[in-house]
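What you see is the complex with one protein chain gone and the rest in place.
Should a chain be cited, it is by its letter among A and B, assigned in written order, with residues numbered from 1 in that chain.
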Amino acid sequence: MTIPTRSVHCLAPRRRRERLFAAALLFPCFAFVAVFAFYPIIHSLYLSLYRIILGLPGLSQPFVYLENYRQLWGDAVARHALANTFLFVAVSTTCEMLLGLAMALVINRSFRGRGLIRAAVLIPWAIPTVVASQMWRFINNDHYGLLNFLLYGSDLASYQAWLADPTFAMAAVVVADIWKTSAFAALIILAGLQTIPDELYEAARLDGATAWQRFTRITLPLIKPALLIALLFRTMDAFRVFDLVFVMTQGGPADATNVLQFYGYKKMFAEGLLGYGATISVLVFLIILALSLVYVRFLGREIMEERP
Amino acid sequence: MKARLRRLLFLLSVALIAAFSILPFLWFIATSLKTQMEITAIPPTLLPSFSLDFYRSALDDYHLLHYLKNSVIVAGAATAGTIGISLFAGYALARIPLRHKPLIMGSLLLVAMFPQISIAGPVWQILAALGWLNSYQGLILPYITLSLPLGVWIMTGFFRELPQELEDAARVDGCGHLQTLFRIIIPLAAPGVFTAAILVFIYAWNEFFFALLIMTQRPYQTLPVGIALFQGQYTIPWGEIAAASTIATIPLVLLVLLFQRRIVRGLSAGAIKG
Partner (left out) sequence: MRRRRRRGRREAPMDRISSRYPEGFRPGRTAAVFLVLLVLCLSFAGCGQEAKKANGQILRFYTWKPNQPEVWEEIVRIFEAEHPGVKVWREIGPHSSTSFHDLLTQKLKNRSKYLDVFLMDVVWTAEFAAAGWALALDDRFPRTEQSRYFANVIQANTYGGKIYGVPLYIDTGMLYYRKDLLAKHRLTPPKTWPELVRQAGIITAGEPDIYGFSAQFKQYEGLICNMMEFILANRGRLIHPETGKAALADQPAREAVQFVRNQIIGKTAPAGILAYEEPESLALFVQGKAVFHRNWPYAWEAANDPSRSRVAGKVGIAPLPAFPGGASRAALGGWQLGISRYSENKELAWKFIAFLSSPRIQKLLALKASLAPTRKDIYDDRDILAVCPQFREMKRAFVSAAPRPVSPLYPALSNVMQRYFSRALSGAAADINRESLAVAAEMEQLLTLAP
């Protein structure tokens, strides 16, 4: 048996070398993140403490401490946007996880034509969001859209104006999002599924476990890390939804699809209220942070921790 | 009997999933093959008249191939950059004992939590100062930054699943960290790399807001911006948009098909299991 060539009192320099090596590996990552992410984030936090109206430079840009936050607290439109965003995130993320799980389970099995089905599943996701949004706007059109035709055929009198109704407009945006990004969850879950060895299923089958038992006792626990990553990233992205709303509804009708990031965009870019727009972004960030902490705490502490 | 029922159910769910994914897009392809009058016909016509006018228009008048080329360059470079950086960072986070690891991973996530509209402003200013607006690197670098959280998390999770024995064996043989990394870990990372690569590539392919803000000159504009610019002041050229989406999606689908087989091959070889 080969004895390790490094003796005990060489552990300290090795540890240091290891840490240096780790630092070198991590450096490019954090260099990018520091310049293009941390600095803008800190800049936004800084901006949120000022009142800035670009259209009126004569008013100067005073430091207003937490005034923007207080204004945001009382802003009814922001409250509505927050509710809309929560609704969007809850419905779309749940559906996407379920649908993604179903898709991953299906394309994990081998059957004839699997490659084509995989391609079919990934197509929605490969289409640029702006194109998909235009497409869904077209499909939802109350006169020459596909949806009405499928539901009501030639009965023109029953055609609904989906995007003109506050409730259905939100539903349309949610459906478009589910259609578009279920593949994302499916891919991540698929990667997780494929690390599960077949032998486990075989052994369970020999032991007499039903399909459902095999699913809940073997599959689910083993793909928990993948599920968590998919859930985490999907939630974060859903909370920051923007492109869909921008193209499909522009926040309407009657602000029914006004989500927080769109509201922030309007404030920052359209109205020139940089400070207030930054405040909204900070709010979105804090909400996402809180949600992520909840996820990690209840669902996957082991992901963040050291391996023993 | 029960097995047949299960098989039937399975095939049904496959059909449903495929239909849900493909039907809207098939409709769009059909739209691209119609004439202008057929597109806004009420009620809609299902079967197009197979006219290629919109394809001609999209390619000639709307410079579609040019936008495609830019998207491929930007998305490709962003993917390559992200994967390269994530590989190293993921290995460090998975294997090397570090203090404050949760903090490091968490701080990466912060990047993915902050709304991109707020990040866009300062990034624009940085790029303007460097003179990198309307340049490929001006878009590639932010894309790399914004995909790093996902990339690093995937690679970390992936490396964590790798059996320790391979590295231990190499270590005992006298391989240092670097050698272990290059000769053993990176080759094994292929499946994780392909998963992360697809995710990052498609993110960069789809990304709209930064591209709109940073690339304002046509030589550098990517596909989402290009297609958004198809829209005239009072007209939405549905036909050209549909034709453009069809042309833009098919190569991507082929690419994805190629990658998929690699994932399956890499994993089913058993390098990871058991």
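One rule holds for everything that comes next: a residue touches a chain if its C-beta (ideal position, glycine included) is under 8 Å from a C-beta of that chain, and two chains touch if they have at least 3 such contacts.
Keep in mind the model is a prediction, meaning the values are calculated, not measured.
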Open item on the list: Looking at the full complex, which residue from B:S49, B:Q137 or B:Q164 touches the chain that isn't shown here?
Closed with: B:Q137
Task: Residue among A:L49, A:A161 or A:A204 touching the omitted chain - done: A:A161
Open item on the list: One chain is left out of this view; which of B:L52, B:A169 or B:L258 touches it in the full complex?
Closed with: B:A169
TODO: For chain A, enumerate the residues touching the unshown chain of the complex.
DONE: 1-2, 53-59, 77, 141-144, 156, 161-166, 169, 249-256, 266, 269-273
Open item on the list: Contact with the hidden chain only, please: which chain B residues?
Closed with: 36-37, 40-42, 61, 73, 76-77, 80-81, 83-84, 124-125, 128, 131-138, 140, 166, 168-170, 172-174, 183-184, 186-188, 190, 212-213, 216-218, 220, 228-229, 231-236, 265-266, 268-271
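Convention: only the chains that are shown with their structure count from here on.
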- [ ] Could you give the separation in Å between the centres of chain A and chain B, each centre being the mean of its C-alpha atoms?
- [x] 14
Open item on the list: Which residues of chain A touch chain B once you look at their complex with the stated criterion?
Closed with: 2, 4-5, 18-19, 21-22, 25-26, 28-29, 32-33, 35-41, 43-44, 99, 102-103, 106, 109, 111, 115, 117-131, 134-136, 138-139, 143-146, 148-149, 153-154, 156, 179, 183-184, 187-188, 191, 194-195, 197, 199, 211, 225-226, 229, 232-233, 236, 240, 242-243, 247, 260-261, 264-265, 268-269, 274, 277-278, 280-281, 284-285, 288-289, 292, 303-307
Open item on the list: Per the contact definition, I'd like the list of chain B residues that touch chain A in the complex.
Closed with: 6, 10, 13-14, 17-18, 20-22, 24-25, 27-28, 31, 39-44, 46, 84-86, 88-89, 91-93, 96-98, 101-102, 104-123, 126, 141-142, 144-146, 148, 150, 152-154, 157-158, 160-161, 172, 174, 177-178, 191-192, 195, 198-199, 202, 205-206, 208-209, 223-224, 227-228, 236, 238, 241-242, 244-245, 248-249, 252-253, 256-257, 260-261, 263-264, 267-268, 272-274
